[in-house]
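Note sheet for the following structure.
Note that one protein chain of the assembly has been removed; the remaining protein chains are unaltered in position.
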Amino acid sequence: MGGYFTELFTGAKSLLDGMWVTLKEFPRRPVTLNYPHESVKMYPRFRGHIELIGNQEGKSNCIVCSMCQRACPSGCISLAGVKPEGEKKKVLTKYILDFTTCSLCGSCVESCNFNALRFSNEYNLASTRKEDFIMDLLKRLEEQNQ
Amino acid sequence: MTEPITLQQDETFVLNVGPQHPATHGVLRVKMTMDGEYIYNAETVLGYIHRMHEKMAENRTYPQYMPNMGRLDYLSAMSFNHGYALVVERACNIEVPERAEYIRVITVELNRIASHLVWLGAYVLDLGGFTPLMYCFDDREQILDLLEAVTGSRLTYCYFRFGGLYNDIDDDFITGTRAFITHFRKELKMYAKLVTGNVILMKRLKGHGPVDQNMCQRYGATGPVARGSGINYDVRRNEPYSVYPDFDFEVPVFTEGDSYARYLVRMEEMEQSLRIIEQALDKLPDGPINPKKKPKLIKPPPGDYFAAVETARGNFGIRMVSDGGKNAYRMKLRSPTYSNMHLFDEACRGMLIADALAFMGSLDLVIPEMDR
Amino acid sequence: MSLTLFNVVLAVIIAISFVGLNAAYLVWCERKGAGLFQRRPGPMENGPWGLLQPPVDGVKLMTKQLLIPGGVDKAIFMVAPVLAMFPALISFVTIPFSENIVAHPIDVGVLMIFAFAALGGMSLLVAGWGSRNKYSMISSVRAVSQTVAYEIPLMITTITVVMISGSLNLGDIVQTQLGGFWHWNIWPLQKQVGFNLLMPFSFLILFVCSVAETNRAPFDLGEAESELVAGFHTEYSSMGFGLFFMGEYANIVIGACLTVILFLGGWACPVGDLGFFPFTHHVGWFLLKIYLIIFVFIWIRWTFPRTTIYGLLNLSWKYLIPISLFNLLLTAGLLKVF
Partner (left out) sequence: MNIQDKTREALSTLFADMPSPEPETDDGEEGEEKPEIRGNGILEQDYHAKGFHLDVQLEPNQLIEAVRIIYDLGYYLESITGVDWIKEEQLEVVYDFSRYDFDLCRTVVRTRIPRTEPHLPTITPIYTGASWHERETHDFFGIVFDGHPHLVPLLLPEDADFHPLLKDFKA
């Protein structure tokens, strides 16, 4: 019989404890952000999709060595370049990222020895069309230059 | 307490729990033969998100396979990174600098806490309490922020490299982690009041979902499931890897073998992880995070290699068979929940459906890791 | 006679609008409350603080397609949501919001409320049975056993109060508690019974039972979403679901009204009569008390995990029924003495 009442009272007390915890939270300020109106600042190391780094002239540092293409586990990078007359280095003419299969592992950025690739800070990627994620990074670089 | 009852096979019906069911946390399916609300028999059906990670290993080079590790167990991706890095380092005989080892331990343990927090929230949600989930996610968010600042991703980390790490931690991370430890100690007390002590929860968990030691041995259950049944087994202790022997921590073991014991094991583990992180931050040496000497091309010598780590859910083992080439000849991933879940079929017989789902939650399932 | 009929019709119309509006805004309160308990702001998008959320939700529910699963008994399937809503509406007829604001003060008001509350339990059975879904079936069976188990202590506790007040009329029950909060039935010290220590516990029992009767967490076994998906209303969409929802919130209001009337003095002002302030007048007090009780309902829901069916029945048969029975005996004895 003693156990009966002890159980009842310890049980009731544990319930009140729990209610006190939630009540204390009730008047506090919410910890969430009202997303479309406010958003968090991304960390500099955040891995968005990759983008090309422009040098002072706004051109890419890429010399079309294709290391990133080879390092990519999902084969989502395709690039092409030409060697203009009289120049030593190749110049990038096409850099397509197929973001649909990219897993943001960073292998490409790591493999680049010419400081040509970095992660962007873009996280708001949403679309109803697949084609939007086949990105032309050269075009993106041009847009950034403007 | 449910009394054991004799179930009648001729008056049963089949209840299809899953693949879309709130309690299965993903796409697990359990075909339950029920006698009223009692389970007569259960058969788990897997494979709804099977992706054949093991075949992928045969088609990718060793560094290229690293991102796959984050996709196995999305909640403790860091531990899986660690396991894979360990086995390749073992095969290629790569030395890991001490600073890298310490950072590995810190990040893995932070990730373990984050994983346990998701489990806690989701488990109490299984039991019908919504609010702890939000508190857990609030705390977890802080861990994710810390890890994001270092690794660049929030969930599917690809942070470890063979012999080292992707990048170094900074002072912000250290101060942030210390602040988090202080904050989280308080939160743990709050959880103890809100959830652990709650009489409804205790009534639902104590004495339900019994798993004994023999069952663990027969099914190969590891992690909190084994530790909740009185088996003092933690890979970090039993088979020390990385710099874990440097730290003073306890392996929580409870002998009851019920859902509540498994619950307590995980709650206690979070505290122990905090201790490990604290010690690791104190001892953190300076130095490089990547080895000076590292083979340019990872080509392990032929033979087979094994490495095991303790993830948040138990013993994750990798068996790697190499033929000396750039790709693995065979990569076997031994995931902990695969074995842990297997005992559900046997253990849930005769249970009420409500208890069985509480039991399933206490196994802490992550379906992508089971299905691989 | 015709005046009474007019009264009733008017009351039903008012009740429907009150219940509808109440249900809609209680959902808002629930979501807002849940948010604040959970460190988040709750609905914020529609209108200031999300205040326009309920009408938007209503439009959404009404314009959605009403799906009827194949092979169900259509009549039963369609009648269940109505059955869930209708008893709660009828019960409002006899609730005294103040001395004068009551649609029809039936002498056996308490009985009527119980009769219709039982009908509410039936709606769950019908819905579960009519859905042709195993989860719904389990849910409805649970809901019925829960209703049966919890009506007993609920009634015994109510009888205790009725014995003290000497009337089944809800208005009369309030009348005996007028004149300050120390006269409310919740306190042990009462002029009719002298000193009865169990009265606060009776209040708790009544409160717990009304939580259980309305199928709310932690007793929401009928719609235990992590076990039974959504229980009896798994198969309902559009306004079928909407009616269940409104019925649930109407039942919450009824439960809160009953608790307030039986134990917290109904429309009575806690200290004497502050009738000269508009808000402190009778209806104001009544609504304030109801919403306080509803706040506790919400608070409890967002704090505790769910019980199990046997845990629930254990609580009822092992704790609530013995204590309430004992209180009944004690009250009877004390009534004889004083």
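Labels for the chains are A, B and C, by order of writing; each one numbers its residues from 1.
In this text, a residue touches a chain if its C-beta (ideal position, glycine included) is under 8 Å from a C-beta of that chain, and two chains touch if they have at least 3 such contacts.
This structure is a prediction, so every number in the text was calculated from the model and none was measured.
K.L.:
For the full complex, can you list every visible chain touched by the one that's not shown?
P.N.:
The chain that is not shown touches these displayed chains: B.
K.L.:
Which residue, B:Y84, B:F160, B:F180 or B:Y233, contacts the hidden chain when the whole complex is considered?
P.N.:
Spelled out, the listed residue whose C-beta touches the missing chain is B:Y233.
K.L.:
If I consider the whole complex, including the chain that's not displayed, which of B:W119, B:Y191 or B:Y338 touches that chain?
P.N.:
Residue touching the absent chain, from the options given: B:Y338.
K.L.:
So which bits of subunit B touch the chain we can't see?
P.N.:
46-47, 50, 52, 54-55, 58, 87, 90, 93, 216-222, 226, 231-233, 237-239, 301-308, 315, 317, 319, 321, 324, 329-330, 332, 334, 338-339, 342-343, 346, 371-372
One rule holds in what follows: only the chains that are shown with their structure count from here on.
K.L.:
Quick check for the class: compute each chain's Cα centroid; which one is farthest from the centroid of subunit B?
P.N.:
Between subunit B and every other chain, the largest centroid distance is to C.
K.L.:
Return the chain pair with more inter-chain C-beta contacts, choosing between B-C and A-C.
P.N.:
B-C
K.L.:
With centres defined as the mean C-alpha position, give me the subunit A-subunit B separation in Å.
P.N.:
It comes to 25 Å between the two C-alpha centres.
K.L.:
Provide the C-alpha centroid distance between subunit B and subunit C, rounded to the nearest whole angstrom.
P.N.:
About 43 Å separates the centre of subunit B from that of subunit C.
K.L.:
Please work out the Cα centroid separation of subunit A and subunit C, and write it as a whole number of Å.
P.N.:
Going by mean C-alpha positions, subunit A sits 49 Å from subunit C.
K.L.:
Mind pulling the subunit C residues that touch 2 or more other chains?
P.N.:
Correct list: 37-40, 302-304.
K.L.:
Mind pulling the subunit B residues that touch 2 or more other chains?
P.N.:
Correct list: 131, 135, 138, 194-195, 198, 200.
K.L.:
For the complex, give me every residue of subunit A touching subunit B.
P.N.:
10-12, 14-15, 17-18, 20-22, 25, 31, 43, 45-47, 71-73, 103-107, 110, 119
K.L.:
If you look only at subunit B, which of its residues touch subunit C in the complex?
P.N.:
Residue list for subunit B touching subunit C: 1-2, 13, 15, 21-23, 37, 124-131, 134-135, 138, 194-195, 198, 200-201, 203-204, 352-355, 357.
K.L.:
Enumerate the contact residues on subunit A facing subunit C in the complex.
P.N.:
Answer in residue numbers: 8, 15, 18-19, 21-23, 25-28, 30-32, 34.
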